[in-house]
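The complex is shown incomplete by one protein chain, all other protein chains being positioned as in the whole.
Naming follows writing order (A and B), and every chain is counted from residue 1.
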Amino acid sequence: MESWGDVPILPVRTRRIIEWTAYLFILPAFIIVGAFHIFPVFYAIYISLNQGAINQFHFVGLQNYLQALTGSDFWSSLATTFIYAFMTLPVTIFLGLFFAYLLYQRVRGRGIYRTLFFLPYVISTVGSSIIWAWVFNPENGLANHLLSLAGIQPLRWLIEPSGVFGVLAAQFNWTIPSWAQGPSLALVAVSIFTVWQSMGYDVVLFLAGLTSLPGELYEAARIDGANAVQLFRFITLPLLAPTTFFVVVVSVIASLQSFNQIFAMNTAAAQTLGGPLETTNTLTVYMFNQLYTYSNYGYASALAVLLSLIILALTLLNFRLLGRRAEA
Amino acid sequence: MMNGEIVPTETLSPEQLGKKTEVVARRPPRRISGYLLHLALIAGAVWSVFPFIWMVLTSLKGYVEAAASQAILPQHWLFSNYAAAWNEVGMFPRYFANTIFISAATVLGVLVTSTLAGYAFARMSFPGRNLLFVILLATMMVPFEVTLVPNFILMRRLGWIDTYSALIIPWTASAFSIFLMRQFFRSIPGELYDAAVIDGSTHLRFLVSIVIPLSKPALITSALLTFLGSWNSLMWPLLVTNSPQLRPLQVGVATFITDAGTQVQLLLAAVTISVVPVILLYLFLQRWFIEGIATIGIRG
Partner (left out) sequence: MSARKWFTVTITLLLVVSVAACAPAATATPTPTGVGTSIPATGATQAPSAAPTTVSAGGAPVVINFWHGQSQSQQTALNALVAQFNATHPGIKVVATYQGTYSDLYNKVTAAVAAGSPPDLAIAYQNDVANYIKDGAVIPLNSLMSDPQIGFSSADLQDIYPAFIDHYPQFGNQVYSIAFMRSMEVMYYNMDLLKAAGFNQPPTTWTEFMNMCAAVSKPPTTYCYEMNTDASRFSNWLWSRGGSLLSPDGKTVAFNSLEGLATMNFINDLFTKKEAIVIGKAFQDQTDFSLGKIAFTFGSTAGLPFYQQSIQQAGVVKDWGIAPDPHSTPNPVVDLYGPSVTIFKTTTQRERDAFVFLKYLMGTQADSAWVEATSYFPARQSTRSSLTSFIQANPLYGQALGWVQYGKTEPTIAAWNPIRGYIADAMTAVANGKETPSQALNDAASKANQAIASQ
């Protein structure tokens, strides 16, 4: 009974046999993925070494990469990307786990709650961005209404290029140096929207993980006199590690690639693609702009490859740091 | 279905496992103060749901009210907006049928490919396993936008432009789902596997008779998220189809967006129309989630 928790997943590398049938198992997936997901990657790499119109490329070697790495636009959009990820990822994952855990309790109306929590992810971004542009509307939006209850002056949210700390300090007539202004309020507003939208997704994933946990362990622990916090800390969290690991890896990838949320919010708020004064110009937005506004296919592909490498490095790091624990 | 105390719908035969099995009702911790729990859930539910409610209410307003009003409730409840949105698009029934077909076929494909591959990556040993897995994950890291042109070219070479094949087949395998399944399969206790090996079971048999029934929450989640991705896709279907007869739901929704102005209330009515089936599906899947729990009660 108590062996449940420490039963190791059979470490495959201790088994010497090569199971050739494994290739049959992965074959269908790799046919599809190979043709439609891996081939385009090689194509993107190929294009990233070229310049010119879409069907008149000429080879330029690593010039696009040099242009990106030596210019300031790439680095500033990369910084925006990380700030955005930093503002959205931890909050989303924490709220996702928190609410999934609450929904996992035997509460009345659990099915209804679960459905409600999932709603944000169901609505297409086109629809929800319109509603959120209303929430953030400087003139009469809900966000400002809530702030006014707390005695705070109305803010301009999605159309505010000034840093969030600067904006808040201005409420008290303080001025703070430009380096301490923080990310633009517009980026903060987009992040709030993103947290709202992705939370439902994380809730669903964590719930799936939680519902797979063996229930009788709790029984045993409770008999041993464990309280709710201990149960969570010593039983749920360790057992949930594979799911948490999955959510973290997938969220890091999705967050660094975020495009739809930013694009939709800026469109709904009648801003340019990069937001007010390009303060929501993440790396994917920058890449999209190069692709569609400038028609720089080679340069845009180089940006995509660089972004992919960064994400890949972070993912491998995740496997190193978290994967060991999750997959021991 | 059933609630509360759960009766298993499916148990594993002891002979098969070579182990004693016993079904135990799940007992999650119950001590968190009931009030706090409900308070937190209500707060979270309000946060999650208010934009949706707002959307539905706005879809029932008049044009200027929808665009400007601060009032939450419509002055006049214009249910006719839904008829107007439906008629404006004209092809909604066809779009619905297409989307249901495309989404369902995609989900079936994803379940098959990701169950098999996820199992291999979780449980089998073969040369290149880690490398292949990393390659697979790497496909998630390339922004979708740069793959549009090569994929379009590929579709054209295959002669799939303007066919259901182009809408379905490229999406019948996903690194995301394979990864998800792998994670879940890994958390299935190794002793079950050992027992099966002793029993002379093959991988496929073990997968089908034990792993899959134990992984319903994961399968359902994978299916649900795949379904939703397919349901909400717009860019790809527009790219690979020309005939209106082949196009999905979101194309109908997108026609409300124009350069000169937007009939917000009609657009939101269309979005609501497109969302309702997914919500119903999710409600329906709830019972599967609960059923999934029941089958987990296997003791070590």
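General remarks:
Definition applied: a residue touches a chain if its C-beta (ideal position, glycine included) is under 8 Å from a C-beta of that chain, and two chains touch if they have at least 3 such contacts.
Predicted, not measured: the structure shown is a model, and the values here were computed from it.
Within the complete assembly, B:I257 is the residue of B:A43, B:A83, B:I198 or B:I257 that touches the hidden chain. Only one of the listed residues, B:V56, B:A97, B:L239 or B:L283, touches the absent chain: B:L239. What chain B contributes to its contact with the hidden chain is residues 62-65, 67-68, 88-89, 108-109, 111-113, 115-116, 148-150, 152-154, 156-162, 165, 169, 172, 204-205, 208-209, 212-213, 234-235, 238-239, 242, 244, 251, 254-262.
Where chain A meets the chain that is not shown, the touching residues are 27-28, 31-32, 35, 39, 42-43, 45-47, 53-57, 130, 133-134, 136-139, 141, 156-159, 161-162, 267-274, 276-278, 289, 292-295.
The working rule: only the chains that are shown with their structure count from here on.
Chain geometry summary: the mean Cα position of chain A and that of chain B are 18 Å apart. Chain contact summary for the complex, chain A toward chain B: residues 1, 3-4, 7-10, 12-13, 15, 17-23, 25-26, 28-33, 35-41, 43-44, 47, 54, 95, 98-99, 102-107, 111, 113-128, 130-132, 134-135, 140, 196, 199-201, 204-205, 207-209, 211-216, 218-219, 222, 227-228, 231-232, 239, 242-243, 245-246, 249-250, 253, 257, 259, 284, 287-288, 291, 297, 300-301, 304-305, 307-308, 311-312, 315-316, 326-327.
Of all residues in chain B, only 4, 24-32, 37-38, 40-41, 44-45, 47-49, 51-52, 54-55, 58, 70, 109, 112-114, 116-117, 119-121, 123-127, 129, 132, 134-143, 145-147, 149-151, 154, 169-176, 178-180, 183-184, 186-187, 189-191, 193-194, 203-204, 214-215, 217-218, 220-221, 224-225, 228, 232, 250, 253-254, 257, 264, 267-268, 271-272, 274-275, 278-279, 282-283, 286, 289, 292-293, 296-300 touch chain A in the complex they form.
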